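Just dropping this structure here.
Removed from the display is one protein chain of the complex; every other protein chain stays in position.
Every chain is named by a letter (A and B) in the order it is written, and numbering of its residues begins at 1.
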Amino acid sequence: MKPRFLILALVIFVVAAAVPSRAEQLPQRIVSVNIASDEILLALIPEWLVAVSVLADDPEVSGVVQEARAIPVRVKADAERIVDLRPDLVVIGGHSFHVASQLRQLGLRVITIEGFESIGWIEQLVHTLGHAVGAPARAERLVAEVRERLRNVEERVAARPRPRVLTYAPSGYTDGRRTILDDVIRVAGGDNVAAALGIVGGRQISLEQVIAADPDAVVMSASQRWAPGFQSEFFAHPALRTVRAVRDRRVHQLPGRLMITASHHIVETVEALAARLHPAAFTGAVR
Amino acid sequence: MGWAQWPAGRSVDLAIGAGEMVGLIGPNGAGKTTLLRLMARLLAPTGGALWLDGAALATLSQRAVARHVAVVAQAAPADFAFAAGDVVRMGRHPHRGRFEGESAEDEAIARAAMTMTDTATLAGRPITELSAGERQRVSLARALAQAPRLLLLDEPTANLDPRHQIKGLECIRRLVRETRMAAVAALHDLELASRYCARLVLMDFGAVVADGPPVEVLTPERLRTVYGVVAHVVPNAATGGLSITVLEAVEEEATTS
Partner (left out) sequence: MKRRARTLGVLVVVLALSVFAALLSGSVSVPARAVAAALIEPVPGVDFEVTPSQRAIVVHLRLPRVLLAAVVGGSLALSGAVLQGLFRNPMADPGIIGISSGAAFGAVFAVTSGLALTRPWTLPLCAFVVATATTFAIYRLATRGGRTPLAALLLAGLALSALLSALTSFLLGLAQNLLILRELIFWLLGGLDGRGWPHLRLVALPALAGSAALFLFARDLNLLAASGEEGARSLGVELQRLKRWLLVVTALVTGAVVSVSGTIGFVGLLVPHAVRLVAGPDHRVLLPASFLGGASFLVLADLLARTLSPREELRLGVVTAAVGVPFFLFLLQRHRAYAEAV
C-alpha cells in the first residue's frame, strides 16, 4: 500500500509540475465523436466541450442524454464538419481511421479510442482523457469512485456460488475474454461461459454450442431497435427450452446502453447484473 | 515474286509474277482461302517458305508486308460505325509512321481508290448502314489505297450485283496492266474468272491440279473430276472468256483421296 501511495504522489507531482507549463496548450474547444468519450468528457470537463456525437441524445445508447443538452452541437465522423468547428482536440473511435488520419494531416490533435478490452482499459481511458484535457484530478476522482463501487459489489458477491453466464446478441454474438463484458461478469459474481469455451473478443457462437454449454444465466440487451423480436424469438425457440437459463427464467435483459457502454458508466452495468445474478445480496441496496 | 509452301499434308509450288492477274478456282474446301492467307502472312506454313520479291516472308515485319500486300477478305466486319471514307483512309496506315498525321498525298490516294471502286458517294456514311455489297467495295477501296504490289482477293464478287462485279474486276485488271500490280483472286464464278484472268490456278483437296490459261484449265474433263459436273464449255467471243453451261451433276462415286 505504501509504495503505491508514493508512486501516486509522484505521478500527481509530475502532473502538477507539468500543468503550468502546459496551461496555454490546454484544449478549450473539444469535439467528441464517440459515445464513450461523450460520457467521460461530460463528467470531466463539460465546460470545454464544443460538440458531442449524434448518439449522445439517444437513450438506447447514451447514458448522458440529460447532460448532453448543455452542449449545442452534434457531430459524426465527418471531417468537414469537424474542421468547421475549429477544435483543438478531437476524440474519435478507432474504426474511423480515415477521418482520424485526415484530421491529423491537417495538424489537429486527435485521440483515437481503440481496444475496448476490459474495465482496466476503461480506467486507463479516463486517465488518458483526463490528462489530455488538463483535468487529471477529476479523472483520478472518477476512477476512484468507480473502484469504490466495484469493490462494494465484489464484497457482496464474494462468498456466493458463481453462476455460469453467457452474453447473447443478434446474429449469435457473444463476448469472450478480453472484452469489457467479460470483466463485468466476473466482478458481478459470475463465470463467463464464452471465455471458458476459449472465445476471445466478440465472436459468433452457434445455437448448438449454447445448448451444449447450458449456461445458468443469459444476459442480453433489452433494446428492440436493431433487431426487433430478437428477445422473443430467443424464448420461443424450441431447442433453447432445454437450456437451464431459459428453464429457470434466468435470461436477464439489461438496458441497451448498459450493454455497450465503454465509460465509467460500466459501474451501473456491473451493479445491474450483480443484482440480477445474486438478488439476495442486493435487496433494497442497488437498483 | 515466288511462292512455295507446304500446307498440312499437301504441297503447293506456285510463282506469281508482276503484272499477272491470277484466278484461284476450285470447289469449297479446296484450300483457296488458306492459300491466300498464307500469301498474306496471316498464316505460317508448316513446311517450306514463301518469298516476296526475293525476301523471305517470314523475316519481314507485319508492316513491311502490309506495304506490299493487300487483302480483301470475304466478309467485312461492321461492329462499329466508322465512316466509309475513314475505313478507306486506314489503308494508308502501313505507309505512315506512328506519329505522322495524314498527308495530302495520302488523302489523294484514298480518294482515287474510292473513285475507282465507285464508293466516293459513300464516303461520309457509316459502314454499319451500308449493304454487304457496298461494304465489299469499300474493302476493295481500302486495299487499293494501300497501293500494294500484290493484291489478294477472297471471293470479291460474292455480294455484288452484275454491274459492280464487272466494274470491280475491270478496275483490278486495269490496275494490273497500268501499274504492274499482281492480283490473285479466289473466284467461284468460273465464267468471270475465265473472262478477266489470263491465268487460272485450279485447286482441289489442298493441291494445285492445273495452272495455265483458262481454255487449258477449264476443260470438261477437269470440270467433271474436280467439280463433279457434266458441263459444256465454249469460248465466248463477246466477253473474251468461256461460256460454261452446267448440264447435270455426276453420280457420286466412291471417293478416294
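Simple rule for what comes next: a contact is a pair of C-beta atoms (placed from the backbone, for glycine too) under 8 Å apart; a residue touches a chain by one contact, two chains touch by 3 or more.
Just so you know, these numbers come straight off a predicted model, no measurement behind them.
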Point to revise | Touch partners, limited to displayed chains, of the chain removed from view | key: A, B
Check your understanding: In the complete assembly, which of A:Gln25, A:Gln66 or A:Gln105 touches the absent chain?
Key -> A:Gln105
Practice item. Tell me which residue among B:Ala73, B:Ala123, B:Ala193 or B:Leu242 touches the hidden chain in the full complex. Key: B:Ala73
Check your understanding: In the full complex, which of A:Leu26, A:Val83 or A:Ala222 touches the chain missing from this view?
Key -> A:Val83
Check your understanding: In the complete assembly, which of B:Ala15, B:Ala58, B:Ala81 or B:Ala108 touches the absent chain?
Key -> B:Ala81
Check your understanding: For chain A, which residues touch the unseen chain?
Key -> 78-81, 83-84, 86, 95, 97-99, 101-102, 105-106, 173, 201-204
Study note, to complete from the structure: Omitted-chain footprint on chain B covers residues 37, 40, 42, 61-67, 69-71, 73, 76-77, 79-83, 86-87, 90-91, 93-94, 98, 127, 142, 146
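By our rule, only the chains that are shown with their structure count from here on.
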Check your understanding: So, what's the distance in Å between the C-alpha centres of chain B and chain A?
Key -> 85
